[in-house]
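Working notes, structure below.
Some chains omitted; the rest stay in position.
Chain IDs A and B follow the sequence of writing; residue 1 opens each chain.
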Amino acid sequence: MQEPEPGDVDFDAALLLQGPFPTSPGSPCDIHFMDDRRVLLCEKKAMRDRGALERWAEKYPLNLNRIMLAEGVARDVSPPASVPAPFSPIERRTMQDQTLPGILLSELRAQPPLVHCITNFVAMNIAANVLLAAGASPAMVHAEEEAGEFAAIAGALTINIGTLSSSWLRGMEAAALAASQSGKPWVLDPVAHYATLFRRAAVDRLLELGPTVIRGNASEIIALAGGESRGQGVDSRDEVEQAEESARLLARTHGATVAVTGVVDFVTDGERTARIEGGSPLMPQVTALGCSLTCLVGAFTAIRPAAPFEATVAALATFAVAGEMAASRADGPGSFSPAFLDALAALDAPLLDRHARVRSA
Amino acid sequence: MQEPEPGDVDFDAALLLQGPFPTSPGSPCDIHFMDDRRVLLCEKKAMRDRGALERWAEKYPLNLNRIMLAEGVARDVSPPASVPAPFSPIERRTMQDQTLPGILLSELRAQPPLVHCITNFVAMNIAANVLLAAGASPAMVHAEEEAGEFAAIAGALTINIGTLSSSWLRGMEAAALAASQSGKPWVLDPVAHYATLFRRAAVDRLLELGPTVIRGNASEIIALAGGESRGQGVDSRDEVEQAEESARLLARTHGATVAVTGVVDFVTDGERTARIEGGSPLMPQVTALGCSLTCLVGAFTAIRPAAPFEATVAALATFAVAGEMAASRADGPGSFSPAFLDALAALDAPLLDRHARVRSA
């Protein structure tokens, strides 16, 4: 990664390509960071040889994102402190061997798992569409009369307390109990559990039923481990980095895999840790994507019930790569959603493994 | 329809147009089937005369879909066994005279029916948008305190048990009873009724209230008629063809019109039968489209309460043509949804009658 120097590049005429493209030796231009995204800055003469650029882009399909004149914004180019440096090819390969997101995605597509989701009213539709696009078979079943019976036949269960009520809580408890008793993995998403007494009590009862994975934002994970979060509504007001110790503590206390999602995700089972980079700043502007990710974690744990850490990492990597692909095609949070589902459906194992950015933390 | 022979077409340079275009005598190219969609394959020299192609496409607006180089995939071109041959113009005209989808759509637009939908949380939004795009006026009302009162003033009622609970079931029963008593048609969508005891009992009670139409996927219809379905979650694991006898039996037992939807839909009132072709393989990848179709069937039965068979066929044909139009504009399941609503809103009687593919089975 190079930092552009004044005079280094004729910025007014620079060409800007955004997207999750690799640091390729054949690239005719330099790659920099801008606004949390990789950006290709090309000098004026590279622009004139647009053919070479396009030939290079053709070799890396994900680069076919957006070609536009930089229009002076290049002046701000510098790697922001919060964005980790990209992994070297060697480091990346090691991580992929360890977590195998591509292999898990292939298995999920070959044998679509039935995923029992008890989620909130906001997330219902987008979460089901995320599971379908990824290749899984979602089912939304919440009534206490049937939630336990259904959890036992599903491949995995996910519980999200976003729009909680007493009757739904009874269904959640019946389902979590049945999942635990039949050895099925289940994922807990403790949405804004710190906000009210009712929520805190509900999450305490659900935690006792032994979730396999807990996924939340930084504020939720900090508060769940007994720390002082700045959370108030459903949006996180803390950074992932601040929640890492809480996540480790929580994982050890409950024998669970814990995922803290944000700009760079963090996953731990108490011993091992991983960070997953990717996604897009547009994602927090789209409601219920975190809830949908919880359901996707469920789908991957159904594929590898005995390896929830690896399954969680694979789900997060899938989400991050699809998010990165979608961001390069979106004009805002509205067009991001359909582009994200398209990207998830278009993703396959080789694409995922080529673009996933996972490393042990 | 012609099968391309090796050497017949210069595939590497073939031009590919996808979409629901008619078999037109003026077409400068041959029409084949590929992946369940009609595909236009043009020889290299037709490509050179792109002007002629574009003039032809202008005459058939639905053809303005996608023009792309075939890039070698043309090698796989052959009509898949699962896709029925297209109807001859004469056969098609006969069917249209019988079922009149265009006339019903025109009447629906001229006098938008109020459609009372009790559907699941996943389908709520997309189903309401489907009804609005088609021209109807949806209302989602489920509480037992008011569902009966509302059903009596609506033009039709639809009931879908996707995210069932005891209190909703009471609302459904009140609504179905009121609809029956006031002579309003009502449609039952028995989502995954085979999955739990609670669901099976609920559907038994609803069936006793005499639905006018029952719409389900193959697994649901087979199980509802007492057969052995392979269903588990909400997605069908059986083919429409395997459910035809079950549908006939169910129609006769309950005096209802029964629709089995899938790759090619099947409708019967116990005596008459129809098959509706169209749609897109993307549709099962979008959640709740089947549930939305149930609501659309309700809208059409409100237009023709005394002719539920014809109304159901018209609703299914409308859905199939809009799906075909949308698929040609979509890059995946995410972009399919907005394209589908756009297509539904853009559809009018002449377009519908020109592209509907309905035949007696």
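Criterion: contacts are C-beta pairs under 8 Å (C-beta built on N, C-alpha and C of every residue); 3 or more make two chains touch, one makes a residue touch a chain.
Worth saying up front: this structure is predicted, and the values here are computed from it rather than measured.
> Shown here are 2 copies; how many are in the complete complex?
My count for the entire complex in this file is 3 copies.
We take it that only the chains that are shown with their structure count from here on.
> Just give me the whole-number Å value for how far the CA centre of subunit A lies from that of subunit B.
34
> Flag every residue of subunit B that touches subunit A in the complex, lowest number first.
Against subunit A, subunit B makes touches at 120-126, 162-167, 192, 195-199, 232-235, 284-288, 330-335, 337-338.
> Applying the document's contact rule, which stretches of subunit A touch subunit B when the two form their complex?
114, 121, 124-125, 128-129, 132-133, 137-143, 145-146, 149-150, 153-154, 167, 337-346
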